[in-house]
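Following this message is one structure expressed as structure tokens.
Apart from one protein chain that is not included, each protein chain of the complex appears where it belongs.
Think of it as A, B and C in the order they're written, each chain with its own count starting at 1.
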Amino acid sequence: MSTASRNIVIGGEAGQGLATVGQLLTKSLARAGHAVHVTQDYMSRIRGGHNTYSIRTGPESHPAPCDAIDILVALNQETVTRHKADLAPDGVVLLDESLDAEGARALALPLKDLAPKPIFENVAALGALCGMLGLDPAVPRTLLSQNFAKKGEAVVAQNLEVLDKALEWVGGSSHGLAPLPAPGTVGEQLMMNGNEAISLGAMAAGVRCCFFYPMTPGTSIAQNLINHGGPLGIVVEQVEDEIAALNMASGSAAAGARTIVNTSGGGLALMSEAVSMLGVSETPVVIAVAQRPGPATGLPTRTEQADLNLALYAGHGEFPRAIYTPGDVPECFELTRAAFDTAEKLQSPVFVLTDQYLADSFRSVAPFEVRPATPPVLPLKTVDDPAAYKRYAFTESGVSPRLMPGFGTALVLTDSHEHTEDGHITEDIGIRNRMQEKRLRKECAIFGDIVPPQRFGAEDAELLLVSWGSTKGALREAVDLLSAAGKKAAGLHFAQVWPLNQGLFLDALKAAQRTFCVELNSTGQFAGLVRQHTGFAFDRLVLKYDGRAITAQYIVDAVLAADAA
Amino acid sequence: MSTASRNIVIGGEAGQGLATVGQLLTKSLARAGHAVHVTQDYMSRIRGGHNTYSIRTGPESHPAPCDAIDILVALNQETVTRHKADLAPDGVVLLDESLDAEGARALALPLKDLAPKPIFENVAALGALCGMLGLDPAVPRTLLSQNFAKKGEAVVAQNLEVLDKALEWVGGSSHGLAPLPAPGTVGEQLMMNGNEAISLGAMAAGVRCCFFYPMTPGTSIAQNLINHGGPLGIVVEQVEDEIAALNMASGSAAAGARTIVNTSGGGLALMSEAVSMLGVSETPVVIAVAQRPGPATGLPTRTEQADLNLALYAGHGEFPRAIYTPGDVPECFELTRAAFDTAEKLQSPVFVLTDQYLADSFRSVAPFEVRPATPPVLPLKTVDDPAAYKRYAFTESGVSPRLMPGFGTALVLTDSHEHTEDGHITEDIGIRNRMQEKRLRKECAIFGDIVPPQRFGAEDAELLLVSWGSTKGALREAVDLLSAAGKKAAGLHFAQVWPLNQGLFLDALKAAQRTFCVELNSTGQFAGLVRQHTGFAFDRLVLKYDGRAITAQYIVDAVLAADAA
Amino acid sequence: MVKIEDFGEFTTSWCPGCGNFPILKAVKQALVELDLAPHQVLMVSGIGQAAKLPHYMRANGFNGLHGRSLPAAQGARLANTSLKVLVNSGDGCSYGEGGNHFLAAIRRNLDITLMAHDNQIYGLTKGQASPMTMEGHKTKTQPGGVISSQFNPIAVAVGLGASWVARSFAGDIEHMVEMIKAAVNHRGFSLLDIMQPCVSFNKVNTFAWYKERCYRLPDDYDPTDWEAAMKKSQEFADGIPIGVIYRNDRPCYESRVPVLAGDPLCAREVDYDAVEAVMRRYA
Partner (left out) sequence: MVKIEDFGEFTTSWCPGCGNFPILKAVKQALVELDLAPHQVLMVSGIGQAAKLPHYMRANGFNGLHGRSLPAAQGARLANTSLKVLVNSGDGCSYGEGGNHFLAAIRRNLDITLMAHDNQIYGLTKGQASPMTMEGHKTKTQPGGVISSQFNPIAVAVGLGASWVARSFAGDIEHMVEMIKAAVNHRGFSLLDIMQPCVSFNKVNTFAWYKERCYRLPDDYDPTDWEAAMKKSQEFADGIPIGVIYRNDRPCYESRVPVLAGDPLCAREVDYDAVEAVMRRYA
């Protein structure tokens, strides 16, 4: 066990409230100044089965999942049975006395005694955990007081009493775990997962409309906008199907409202035709896709990165698009906000492509600057010469001034056919060619904004590990582990995978002795994209497609095995 | 004007019957033993506008469109105005005396005199054309007799009279055109377009179900099956939308019936989710996609090859598929038939990807052998040990024996989730990995069947021109023209673009001094695919995206320009 | 005052004699009488012959995908509630490919108007059966006659308690104008199904066929009587009632979503303080 971090895994059935304990604990940890990283692993069912909520924390812990468990909180026997083998050498099982530790080191809680009613068991567990981790008791106390304030003072007092009792009990027990070292001074921290950060990024971008059809793990993006959007002037509509969602978005966006649509791979597949409509009609919509493993229904609540090709090629015909692949929670915020500006500059669909792991991964993060550094890029409300206005006017950049209909006498005609500058159907060869070239040319309008891949590790690395999207934290930790093992290793993480600007990365790839592309899929989609556009072939793919998040150790093992071979 | 071929362009408004004249003429030409190649260019409207029906013919003419017109049949004035500049030096306009030849060499027909009623004008035009081309009058006479037989002898007689009168009139006129040289002896020829050949291929494969939603230029595949399918035991159902079409297909195919779905790019986009369902559920369906230019509605009646990426990546998640891209009418037949076997071997979706040009291009072809050389690959009806049957049994090849439900007591469970061998939902990591690997492994089952690219031209070519799909004829002619111009040129045509077997072509690409990839799109999708999977980058792309078919001259010009540069 | 000339004159690609011409005329006339200028309306459509209408008049327009006119129209309406949103699309587009959106739009009751140009056929794709093609009608793709029963938009809409349901006939411009005006004035989703002869592909339901059958609902017909409306919804082959078949006072979506009160959403600025406040809730 590292002295500076702990990996706490809460396991139990769906419906047993493991997320409740987990969320109280993570918030307490974050408020105490610790770094927190959550991985949620759950089945596609409402009750029963086996789920886990894993918290990696400590003053300097890595934002990635890891395998070895320091504290296993077992809400049922199955949790002990399944995970005891993963306990770190000095790991402990925390469980109710009625359960069997199956030979593992354990701290058996007298939950019946600590909690006057079953409903208080969560708080008792929280108390025990805070005690074992050595958190300042004031932190969970304040949190509980705030959480239950709405329910009245009596409820607050009862909960605090349970908390104190559990803290006291743990204080008197001998679990043998050292308390977490105190963190240095950190400012206020937010506890937020990827989907929440995407929603907040959209709010900061001035999103006005969100259309969605429920689909795990994308749904909570809309949910967050529903929870908070009213006062901000946001309308969120759950629609009849995914096709309606993106077509409705094409209408609201063409009318001038910043619009987001959230879904997962299956929903995006259904939206493919409408993606193409956004392309030809030059309509900006941000599409947030939280991936889960396919094909088809696949593993509906698990994680994967196998829809990159779909995001790249959804829709018939050829038109520009951009794809952001945030690697952590702050990037979810920043890149979603950026996506709206990019969509408006490109007048095209822009994707924010994440996955279940990141979508559901709560993390401690510093508050964001909600005011943008540069003013948002917005469509026009009026033009100087309304009679001369043409929605698809030919310009050098390919970008035509985009006008909202209805605010002046200029008329806006948005169209799905090949069209003339003013949006009317045409079959003219010359106009067709110029329009298609105009549309493709727009990609240059955002070329300067492409997010450069982020590099970490040795400058003169021999081993270069490349990743995109949610694997960023694990990649970074893997680079640290490899370096610690004496390898000259570095990582290169892509938070934007399209368009590609090879000037930003090709030299680095070529300079490395061995290159690895790390992806949560079974074919190496990003590696294929890089090769297609640069000719560069990775030496090895490090792939994983079992639906679970990747750990640094998995990457390290794969790299070392390949290196030895 | 070549002595051995003629390019006849019939132009007029939609609704003026240019296709009727065209079809009568092409059939006469084919019966007379000439090679015939039709290019149809039409607008997205029912009446009015400007359409053309172009026939390239002669004893040894090329199966590709060409620009210079030998006989321009003008059904209206606009045709003269638009196309007179394209007349070959000794080209002639054939038109009614009421129209103005605008200075071009012309043969003005006294249609009013020749045809007793406007309805006979088509036959009069046919007569005039047959006369100008020097066809044996017996050929059109027999054709008309057969065509009008159902309407009774009087009608036949009237039509023959008009025909004879027109033939006679032309005989007495001085149009200055040499008759076509007599063809050598050729056997019986069929006149068939790409979609008809696809339908016939499906019939020969024993297709049982066709589901479609009308979409130009894909619709006529279903239409042909409707016209002829009844006696063959084929059910064709026009459904409520494209999503229904492919999901219905998943049901009928899972039940054991060979099934085809036809559409165009926009329809395929809508089917994307269901494509993925075929992948995970291991259900064989043949999807015939006749491309038209996008994005979105684009140019709905024109031609393009911009949906290769969509066919490659439609659907979320990763699973095998195959994509055939026939280059001519016989390949439409052969490869559609092959697609059914491949689909069954792969238990996955298989695409037959064509485009409007080929779909609508009537050609003279030798009759096909409708009996397959090897027996069709079919699912099982019964198994030896019904109780032990598992739909997704793990096998070395990845291919599990596929059973039709209902013919024995063995049970078949088809599923869209990740599943166990017997088709039940699972979230087990080990099974997931094995199932995903099993599915991908199936690609090897068809690796040996991959259609090798077809090479023509010089063995030791310096210039290598590569194409896929409908551009085959133009490519071949371009190679001939380049060779005639003293270039060492060769062509390599891909009638199957996925899976790729680089062993079949990479050496050839590398051996050439300069390579050109010819595609009817604006980004070079096939070139990208080749680079992604082989690292090979073409020296030049020869692209065209104006919605019209490519000519050999277009390719030659692009190649020579690049070669000069 | 808005004049009919404000909406311009365009060459169309419709067949001579097509029922779309009088519908276009009626749309323009209704807008004139409603005093709605071209920039105050958004004409939305899908794909089909009818759906080309936005290209044939001066106005804001959105010509989207086949079957998807209603979602796009509703999206635009949500973004800008100051726009009058009118949808013109074919029967195939509105009831076939777009069937699910039709159901949802009825239930959602946003204040938009759907004019379904109901020629009972797929016109643009050359004469396949549409959901409105009558049982037994033989077409090229249904040579044995249509087997599926005819769709009934009126019955579905009334059955679901749609807030405004009417039918009209392309042969009666005056009636269409009256209906379009009433539809646009209705606060909520209004369905106007317009019987439209297709001279090229529907040789059964011709101008004469409709002319013979379409009759105006009598003055004493009470469109608020649901049962009567349901009964009317079943009349077709022997007589087609035209007029407002059903209406009720269900509040429209806009009136029930507080966020939509005030300025059009698309014109609002970001309130960063409020965003900041939301963010602080995650601390």
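Just so we're on the same page, a residue touches a chain if its C-beta (ideal position, glycine included) is under 8 Å from a C-beta of that chain, and two chains touch if they have at least 3 such contacts.
What you are looking at is a predicted structure, and each value in this text was computed from that prediction instead of being measured.
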item	value
Left-out chain, listing which of the shown chains it touches	A, B, C
Touching residue (missing chain; options A:296, A:338 or A:500)	A:296
Options B:110, B:183 or B:251, residue touching the unrepresented chain	B:251
Among B:24, B:191 or B:474, residue touching the chain not depicted	B:191
Among A:40, A:54, A:122 or A:219, residue touching the chain not depicted	A:219
Touch list for subunit C against the chain that is not drawn	97-100, 103-104, 106-109, 131, 144, 147-152, 155-156, 158-161, 226-227, 230-231, 233-234, 250, 253, 256-258
Interface with the unshown chain - residue positions in subunit B	31, 188-192, 196, 200, 203-206, 208-209, 211, 228-235, 237, 239-241, 243-245, 247-257, 259, 273-274, 277, 281, 367-368, 370-371, 376, 381, 404-417, 423-425
Hidden partner chain, residues of subunit A it touches	15, 43-49, 213-216, 219, 222-223, 226-227, 238, 240-241, 266, 296-297, 300
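We adopt the following convention: only the chains that are shown with their structure count from here on.
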item	value
Which of A-C and B-C has more C-beta pairs touching across its chains	A-C
Subunit A and subunit B, separation of their C-alpha mean positions in angstrom	44
Between subunit A and subunit C, centroid-to-centroid distance (C-alpha), Å	41
Where subunit B and subunit C are represented by their mean Cα positions, the distance between them in whole Å	38
Residues of subunit B whose C-beta touches two or more other chains	43-44, 266, 296-297, 300
Touching two or more other chains - residues of subunit C	47, 65
